[in-house]
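Structure first, then comments.
Of the protein chains in this complex, one is absent; all others appear in place.
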Amino acid sequence: MSQALLSIENLSVRFKTYAGTIHAVNSMSFDVRPGEIFGLVGESGCGKSVTGLAVVRTLPGSGRISGGRILFHGEDLAAKSEAEMQAIRGRRIAMVFQDPTASLNPVFTIGQQIDHIIRHHTGDNHETARRKALEWFNAVALPDPQAVYDTYPHRLSGGMQQRVMIAMALCSGAELLIADEPTTALDVTIQAQILELLVKLRDQQGISILLITHNLGVVAETCERVAVAYAGQIVETGPTSAVLARRLHPYTEGLLAALPTAVQKGQTLQPIAGQVPDGLQPIAGCPFHPRCSKALPVCAQVNPALLPVEHADHLTACHLYTEAAA
Amino acid sequence: MTTTTLSAEPAASPPAVPSERQLILRAFRQDKLAMLGVLVIVFFVLTSIFAPLLTPYPAQGAGAPNIIEKFKAPGAEHPLGTDYLGRDVLARIFYGGRSSLTTGFLVVFLAVLIGAPLGAIAGYFGGRVDDVIMRITDVFLSFPPLLLAIAIATALGSGFVNTMIAIAITWWPWYTRLVRAQTVSLRERYFIEAARSIGVPSFKIIATHILPNVLTPILVQGTMDLGSAILTGAAINFIGLGVQPPQADWGNMISQGRIYFMERPWFAGSAGVAIFLVVLSFNLIGDALRDAADPRTRRGEA
Partner (left out) sequence: MSEPLLIETRNLCKHFSAGGWLGGGKRVVRALDNVNLSIQRQETLGVVGESGCGKTTLGRVLLRLIEPTAGQILFEGRDIVPLKGEDLRRQARDMQIVFQNPYSSFDPRFSVRMSLAEPLQTHQGLQGAALEERASELLTQVGMPVDTLSRYPHEFSGGQLQRIAVARALALNPKFIVLDEPTSALDVSVQAQILNLLQDLQQRLNLTYLFISHDLSVVEYISSRIAVMYLGKVVELLPTALVSAGQAQHPYTQALLSAIPEVSAERRHKRTLLPKSVFEGKAQTGGCSFAPRCPFAMDVCRTVEPPLLELEAGHLSACHLANEME
């Protein structure tokens, strides 16, 4: 088993709000290996986006890492100072978000913005920075790099803006890209282009990608390995094909069964009863047990640990398997 | 078949999530300076209302001269001294508060009453209606506010009520602009479209949906304007329009005490300090309200 590039170990993140403390991430664990696209998938409130922000230590407002470690090349990012993190952000770990329009400054040209980034990290002069920027624009398959360099963000379509964002994220040499719902705001035909680009970057440049999404189809087609998150925890993780085929955890199974493509036309869909917990009230035992059709008595008392089932690489947090083994 | 699915929705009530209003109040209460401001305002409001009971010199507060005791420096009998007519300055401050504070509250109230509905109508209907209303607003906004107020006050004649009307007439355009901007963005929200799709008449939509939802920005702006309204009122009274002596008003107290200020600063000075404290308090409150109302600047938001 290859050494993990990024290893999240029992990470917990909490937010203090007027309504109480929200445990957005509650002992989450997974690894991203070098040169792979890893999918972190889950519905709203599962803590996936917060995890991404925690890795680069840009949690908003009152968010705090309250436990666990974030190991990047063996070093714990959670313990680093802000100064140390600044050396890592952009240069070694980069991030792109859902809405490229919000990330681009409308009063500067694209060129001015990417120039600024490159020169901040490498100290290059303007000419060198420009050359590198154009190379990256080529790498992200922008049709006319020079034109894009000279133009303003609002003149570009959403898909092109997202490509620019990816170029800006990677231009300083990052080896890990965290992409938080990078295609959710885009048309489906453009989404296909962006996903293809991510795969190409992985293949040609060896960049590892942590792809955060709620879309199981995206994960199925793009990610080698996946972790399914629920209520701030990982309930199942492993090779994508195995997880989607075996569906060990009842939540994984429920999620896949609820898709419109899971039933024949005319049949009722199979939703998961109840709703996602809001993180305010801690749930005793397994967070999914109130909605689980296969819940055992122990599920209401003990939160199951994430353990390998059958295969060392395919883990799930469910008493159904530990009970069976016992 | 689907009944079983539907009843799977939890019937139990969800945990009490605080409403927007509760969140705003909570954030506001956290601002110590703002709370201090509230105390100051409450103090002045109460002393104005209960002035006759609080001072041993109600008649002097109302204006009766007491020449024998004129120009007394602050001391045991007159905590803030007496003015050029011997009237107890503290009493004058309490009585003056009635005029100044009422001016502030009523001016803002009138301005909102005129300006907000106009802004909502302009913003909601757009087109020609919007153009007409906004051009009229622009005309009013082009005048230097104080000069316009003075001009109208002069035209209407002196007096407390006329002053307030004069100031309110210069003030309403700001609320029209504010409400119009809010309305334009509110207009695009789905619940407005929903009301239209139901067939609710336009004026009902404005009255029940638009105006209540622009209340918060109006409140914030209004609170900050209270201070400015009081200052404007003081200015008008200072130059002799508006409240006439012997009625007490902080503005004309400064005016009358001006010439004596170098040797006997206490009566002009007290009035000045009173205005300063009240306006500062309203500004602090307004600032805190504005920060609390915007989820991005609100303290303690996740």
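Think of it as A and B in the order they're written, each chain with its own count starting at 1.
To be clear about the criterion, a residue touches a chain if its C-beta (ideal position, glycine included) is under 8 Å from a C-beta of that chain, and two chains touch if they have at least 3 such contacts.
Fair warning: this is a prediction, and the values are worked out from it, not measured in the lab.
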item	value
Partner chains on view for the chain not depicted	A, B
Hidden partner chain, touching residue among A:44, A:125 or A:204	A:44
Contact with the hidden chain (one of A:160, A:198 or A:306)	A:160
From A:135, A:187 or A:203, residue that would touch the chain that is not displayed	A:187
Missing-chain contacts mapped onto subunit A	43-44, 143, 157-160, 187-193, 195-196, 214-218, 220-222, 244, 254-256, 258-261, 263, 265, 268-272, 275-276
Residues of subunit B in contact with the chain not shown	1-3, 5-7, 9, 11, 13-14, 16-17, 19-20, 189-191, 193-200, 208-209, 212-213
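Note that in this section only the chains that are shown with their structure count from here on.
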item	value
Distance from the mean Cα position of subunit B to that of subunit A, given in whole angstrom	49
